[in-house]
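Submitted below is the structure of interest, expressed as structure tokens.
With one protein chain withheld, the remaining protein chains of the complex are depicted in position.
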Amino acid sequence: MRRAIPWVYMALAYAFIFLPVVTLVLFSFQDGRLPVPPFNGPTLKWYADVLGDTRLMSALLNSLLVGAGSAALSCALGFLAAYGLARHVLPGTLFLRGLLIAPMTVSYLIIGLGLLIVFNNYGPGPSLWAAGVGHVVINLPLAFAIIYASMGAQQENAERAARDLGASEARVLALVTIPMLAPAILAAFFLCLTLSWDEFIIAFLMTRFDVTLPVEIWSLLRSGLSPRTNAIGSLVFLVSVALVIGLELFIFGRKRR
Amino acid sequence: MPKPETIRGWGFVAPALIWTLAFFVVPFGIMAAMSFATLDGRELVWGFSLENYTRLFGQSYLLRAIVVSLEITLTVTIVSIVLAYPLAWIIVYRVPARWQRLALLLAILPFWTSYVVRSYAWLLVLSREGVINQTLMGLGVISEPLTLASTRFATVTGFVHFFVMLLTLTIYANLVQLPANYRRAAVDLGASSWQAFRHVVLPLTMPGIATGAFLTFVLCIGDYITPQILGGNNELTGPQIIMVQLGRGANFPLAAAMSIVLMALVTLAYLAASRWLRLDRL
Partner (left out) sequence: MTYFAARRGLMSSFAILALPAAAMAAEDLNALVWCDHTDPALIEPFEQQHGIRVNLREYEGTATALALLEQSRPGDWDVLVIDAIDVPRAVGAGLMAELPAEDLATADFWPGVAMEDQTQVDGKTYAVTEKFGYNTISFNSDKVDAADMQDLATVWSDKYTDRIAVYDYYLPVMGLAAIANGVETANLSADDLPALKETLFTMKDNARSVGEVVASQTALATGEVDIVIGGGEWLTAVLAEEQPELTWTIPDQGAVRWAQSIGVLEASENKDLAVEFVKYITGPEGQARLATSSCYWGMPANQKAGEHLSDAQKKVLRWDDQPDYLKRAQLYPAPDADLDGQMQDVWLEMLQH
């Protein structure tokens, strides 16, 4: 009896975690105007509707572009900073690390508000670009932290060996450091990508006409409760899950074998 | 004269540093300065006025927003830890090793539902005609639908759902790193399972708890969507006040002041958790 308690707890926890997702997906197949019980039998019309909606699809493309661009930039900047701090002796290393990590401790809304004030008053105004800038601000600390944490003595020895054999710093970076850190850099990239792709408040404040998917979904929400929202939500979920499972199988799964 | 080695080091750090300064530190400074500005009609008047802060703490409905934010955030943080810890524990110590990775992945899978849509999905679950009420009424447990949506309970549920997943992840990551023999050693030395947990495992998992709890605090206290969709505007949180000021009144100074207050609360949380925090070692 007591042995069953953990399994019961686990089942309840999973039920709680999956309840909204199952509801979301189930009622995306709702044949009717309202995505609440009773379930009126499956239809794919909301998916057709969503896939045919040019605004949603261009928002989806925008989200991918901003996500990939900002994740790439975050990883590039984060990697360089991590390398600089891990391999060079700099005064105030602790302070610099703290400064680079600092945005992680600030709410997105506050980062967005600060950027909005600056871009409105002194900059080029809101745009997809501005949203991308904001996303680099929130993702850079993560990319930096992940890459910095994975810089160990192992790489340092390999780097030293390469240098002793006469390789320049650029060659060492390209041929030793980056390949050895590739799993961490990729992990950081995909984490940044998923965070940016799903980020709402900064994108909401910083975009104007071309918006990202979460912003478009938000205006969809504001114009009516509808299985359409379920359909686009389910699509986003399925794509992300496919991405995560692919990553798990092909990148992170490998190193443990 | 700094060594060339040092200069080169700076060269590597500079891009990230400049980005952080230009798009984080400077905007934050300007926002902080703006919290001391005032509005004359729609005209922004820079200066050093405490008007926004006296309003925030003087006008009951604004102060209430700060209190509401803090209450919700603390409730969410505590409830999430209490729910997530056993789950992470079970995954580490009860689930067979080969299934652990899958169990963890399943536990955090709904992380990848779109953030805006997640709250909306909870609305479908909690509303009067929603899944829970329909199921309970179908089973004959209740005869009248329960009032679940548009309440603080709904907001907290929406938050807890998300943060249970986050905390399960951070606590799991911490637990798997503990060598199993620590606990066994304690038990062999005569400690009960509870004592082994209380005096050996729990202290060693404080970093995982603190990191997750701090992230929960930061993300929760600054969130606008969840209370906006699930709370039914029956009470407003700090971020909702900020968005109303931006959306309707264009009152940037008051919004900035509210942001600074929320920041101060986050700083307090940081200090409280700093003993165990490992933010740069996520």
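Letters A and B name the chains as they come in the text, with residue numbers starting at 1 for each one.
The rule we apply is simple: a contact is a pair of C-beta atoms (placed from the backbone, for glycine too) under 8 Å apart; a residue touches a chain by one contact, two chains touch by 3 or more.
Quick caveat: nothing in here was measured; it's all calculated off a predicted structure.
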| query | Which is it among B:T77, B:S127 or B:T205 that touches the chain not included here? | reply | B:S127
| If the hidden chain were put back, which of A:T23, A:N62, A:S107 or A:T194 would touch it? | A:N62
| said: Using the touch definition from the top, which of A:L73, A:L109 or A:L191 touches the missing chain? | reply: A:L73
| Where the unshown chain meets chain B, residue by residue | 41-42, 59-62, 64-65, 68, 123, 127-130, 147, 149-150, 229, 232-236, 241, 244, 246-251
| task | Pick out the residues on chain A that sit against the missing chain. | result | 32-34, 36, 54-55, 58, 61-62, 65-66, 68-69, 72-73, 76, 80, 120-121, 125, 127-129, 132, 170-171, 173-174, 178, 208-210, 219, 221-225
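Rule of thumb we're sticking to: only the chains that are shown with their structure count from here on.
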| query | Which positions of chain A touch chain B when the two form their complex? | reply | 6-7, 9-10, 13-14, 16-21, 23-24, 27, 34-38, 76-78, 80-81, 83-85, 87-91, 96-97, 99-111, 113-118, 121, 133-134, 136-137, 140, 142, 144-146, 148-149, 169, 194, 198-201, 205, 213-214, 217-218, 221, 225, 229-230, 232-233, 236-237, 240-241, 244-245, 248
| query | Touching chain A in the complex: which residues of chain B? | reply | 5-6, 8-13, 15-17, 19-20, 23-28, 30-31, 34, 83, 86-87, 90-91, 94, 101, 103, 105-107, 109-110, 112-118, 120-125, 127, 129-131, 134, 161, 164-165, 214, 218-219, 221-225, 229, 239, 242-243, 246, 252, 255-256, 259, 262-263, 266-267, 270, 279-282
